[in-house]
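Only one protein chain is missing; all other protein chains are in place.
Presenting chain A:
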Amino acid sequence: MPTLRKSTLFFLLVALNLLVLAALSLHAEVRSGQLPAQRAASRALVRQLKLSDLCLFTEARYTRHPAMADRHAPFQDHPLALEHFPSGSLVSPPALRREAK
């Protein structure tokens, strides 16, 4: 059996990697098709209980409901208080909101 050139081996490795990426894209497509049924349970609860936030971080009220939190919530003890909760560092300040005028 003739020995393969190093360049051929390299291209085979790249092709194999591209094949893996294509398989992962296919996986993403198939899973996207399957998950609406699973997501339906979440959407039904959001509709029924009129929920406004995702349950991602349960450690502080302003990270549990970032959309509902007031602007001062992370600094509740005093204006220059340091952030207590690790997930607070994940949550950026809310987008500009309509404030009471």
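The rule is simple: contacts are C-beta pairs under 8 Å (C-beta built on N, C-alpha and C of every residue); 3 or more make two chains touch, one makes a residue touch a chain; residues count from 1.
Heads up, the rule we're going with is that contacts and distances are computed from a predicted model.
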Protein name (UniProt record) of the chain left out of view, among "Sodium symporter small subunit domain-containing protein", "ABC transporter permease", "FAD-dependent oxidoreductase" or "Altronate hydrolase": "ABC transporter permease"
Positions on chain A contacted by the hidden chain, ascending: 5-7, 9-10, 13-14, 17-18, 20-21, 24-25, 27-28, 31-32, 35, 38-39, 41-59, 61, 63-72, 85-87, 89-95, 97-101
